[in-house]
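Below: the structure, in structure tokens.
As you look at this complex, bear in mind that one protein chain is not there, while each of the others sits in place.
Note that the chains take the letters A and B in the order they are written out, and that residue 1 is the start of every chain.
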Amino acid sequence: MDNLLNTATLIGIAHSGVRLATPYLYAAIGEMFGQRSGVLNLGVEGVMLMGAFAAYYGVFLGADPWLGVLAALLIGALMGLLMAVISVTMQAEQGISGIGLSLFGLGLSSLLLKVLVGSPISIQGFPVWQIPGLSQIPIVGPIFFDHDVLVYIAYLLVPISLFVLYRTTFGLKVRAVGQNPEAADSLGVRVNAVRYATVILGSALAGMAGASLSVGLLNIFQENMTNGLGFIAVALVYFGGWRPIGVLLGALLFSTVSAFQLWMQVLGAPIPPDLAVMLPYILTIVALAVGVKQIRQPAALTKPYERGE
Amino acid sequence: MARFLRSPRFLEIALPIAAVLAAFMIGGVLLWLLGANPFEAYWVLLGGAFGSVSALAATLTKMTPLLLVALGICISYRGGVINIGGEGQIIVGALAATAFALWLRDLPGWLLLTLTLLVGALTGAAWGAIAGVLKARLNVNEILSTVMLNAIALQLMNFLLRGPMLDPEQIAAGTNIAQSEALPRTMWLLRLAPPTLLHAGIILALVLAVLVYLLLWRTTIGYRIRTVGLNPSAARYAGMPVPFYVALSLILGGAFAGLAGAVEVAGVQHRMLEGLSGGYGFSGIVAALFGKLHPLGAIPAAFLFGGLLVGANKMQLTVQVPSALITAINGLVVMFVVASEVYVRRARRRTGREAAAASLQSDAAPVTQASTF
Partner (left out) sequence: MRKLSWGVVLILIVSLWLAACTAPVAAPAGGAQPAAEAPAAADDVVRVALLLPSTINDIAWSQSIYTSLKELQAEMGEDKLEIAYSENMFNVPDAAAAIREYAANGYDLVIAHGAQYGDSLMEIAPDFPEVSFAWGTSTRTGADQGITNIFAYEPRGDQAGYVTGVLAAKLTKAKIIGLVGPVDAGDAKLHVDGFLAGVKATDPEVKVNVSFTGSFGDTALAAEAANTHIKAGADVLTGSSQQVVGAIGVAKENGIPWIGVQADQSTAAPETVMASAIYDWKQLLKDIIAKRAAGTLGGEVLQLTYANGGIRTIYSDAAPADAVEAAKAAEAGLADGSITIVAEPR
């Protein structure tokens, strides 16, 4: 047990945590944009699976991994369009249409795997790319700069989304539409157009989250390989208080505790494995309950907008 | 006639059916691509769900947990909380019910059964209360807490079924399959139509649907839950303890899911095992929303959705298509049906002020108006 606390192990835990946070980051930052504009998309899980399969299948056919990522983005955007038509234009109840989208993505991706590939076969996705120079820095290097390229992009998304959300007109519109759509509308913002944009953008990122698994971390696709990860990503948006930094902290907390419990098991800590697996879920709730200042959710979240109501 | 065809009452029935048909058409294309005959497949699905006594019994068996979970969802959503913790609440309810029934196995059957179901409901309520209190006291969002609590419940089940609650027979045989000992026969719920699995739980669920209706619309507690859900600030202004009712709606939601778990144990499985929750925590949400978040509307909704799930299995069996295709079609059905709602709302608005006012007062208020989250 004492060797759980030596430097090498701690670096190992942090390294795993940084890597494991990747799919959550993509999916949760995407979901954050949708929610900021007032749309709750519970279909992240299904979109991730479709994105993961699209990227996997592209590479399986011999395409470059980057093309796979592009395919994931496109498929994600398409799924987002579907969600937007249903939840923005048709004003359907958002929680339930998201569950429908999840089922659809789960079913279709498994079906495609079975028909097009059969049993899962591993592919050559993105290799680990140690950033020259930076990866040589002691401690920091091995933790942050020893990953595949999709991991780096995930972390770059945090400042980018900060900038977009708070420093661009688009971001201003997103926040206005989520907070007070009537007022935004009266100022000439096309509420539903903004929501279409955020839902499609969010789903494209969810597709990329899938790709970060299938051609980044795992190099394979398996039926229902996300196993609830998409729902955790939605939860992390709430954890992060709809802000990029909060989402980042939530994703890191969750994934680092996951990594920690894996190390505990591997090093033979005397704790039943099932209880160890519970840790990240419990700590996320506890951290939010006692440690984090609560933020009000976007006022128009889950409320469809119709002019003149 | 044309007027009738555009009336909200007609559309309310016709549109969901049209939406299901539209989803089936897309599914039909997929079926055809897989080399199956879509018409045959859907005929099998229909027959498998409603076409014979045993099919109906299977549908009703499936409907039981769906309806119970949906009732809890009705209360939660009416109270303005999005409860997606059904899976976890079912699991803890079933675990506690099993442990309790095995502990007091020598009690008379009727007493043991009654107490067991109560224990299941109470444990589900306690699991819901965690999310409820966190929300009421510390403003922890219920989506986050229920998602996490689902995962925690699952691991708790893994832990208990691996050691403390593992069937001694499994240990003796050395197979160590994760399941509990079988419950005493004296407390099994009555089978209504042997050899099918249909059990008395369906009666319980139907009665509870009426009770939930009475609770929500004929009692002060129900009125307050709905008011808090519709307009929390107005409720606060009227002096209602809003956090209490928010917590209460999650607790009641958990109680029904926990009861569903206990009923599955006492009526169908007769022991606790992996996979008992069967996705009912999510399907129950679908059933509740198809039923317009109305306890009585949830009855036909759970029946039809249960039939869809049962018929789909029959279709997989007869036409030999991958189960994934059926999952995808179910997803389409869910999306299309919720999307079709908008036309009912528009028709309602079109039919004029009085009709709109009447429909607002009626119990079947449309989803978006009723559930201001």
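Convention: a residue touches a chain if its C-beta (ideal position, glycine included) is under 8 Å from a C-beta of that chain, and two chains touch if they have at least 3 such contacts.
Everything numeric in this text was worked out from a predicted model, so none of it was measured.
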| item | value |
| --- | --- |
| For the chain not depicted, the shown chains it touches | A, B |
| Which of B:A58, B:I225 or B:V242 contacts the chain that the document leaves out | B:A58 |
| Of A:L61, A:V128 or A:L187, the one touching the omitted chain in the full complex | A:V128 |
| Footprint left on chain A by the chain that the document does not show | 9, 12, 15-16, 19-20, 23, 110, 113-114, 118-122, 127-128, 213, 217-220, 222-227, 229, 258-259, 262-263, 265-268, 273-274, 277-278 |
| Where the unshown chain meets chain B, residue by residue | 54, 58, 61-62, 109-110, 113-114, 154-155, 158, 161-162, 166, 173-179, 182, 185-191, 194-195, 197, 200, 203-204, 207, 210-211, 214, 218, 268-271, 273-276, 278-279, 309-310, 313-314, 316-317, 320, 322-324 |
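Here, only the chains that are shown with their structure count from here on.
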| item | value |
| --- | --- |
| Separation of mean Cα positions, chain B and chain A [Å, integer] | 28 |
| Residue numbers on chain A that touch chain B, as the complex places them | 42, 46, 82, 85-86, 90-93, 95-97, 99-111, 114-115, 223, 228, 231-232, 234-236, 238-239, 272, 274-275, 277-278, 281-282, 284-285, 288-290, 294, 297, 301-304 |
| Footprint of chain A on chain B - complex, ascending | 30, 34, 82, 84, 134, 138-141, 143-145, 147-152, 155-156, 158-159, 162-163, 282, 285-286, 289, 322, 324-336, 338-342, 345, 367-368, 371-373 |
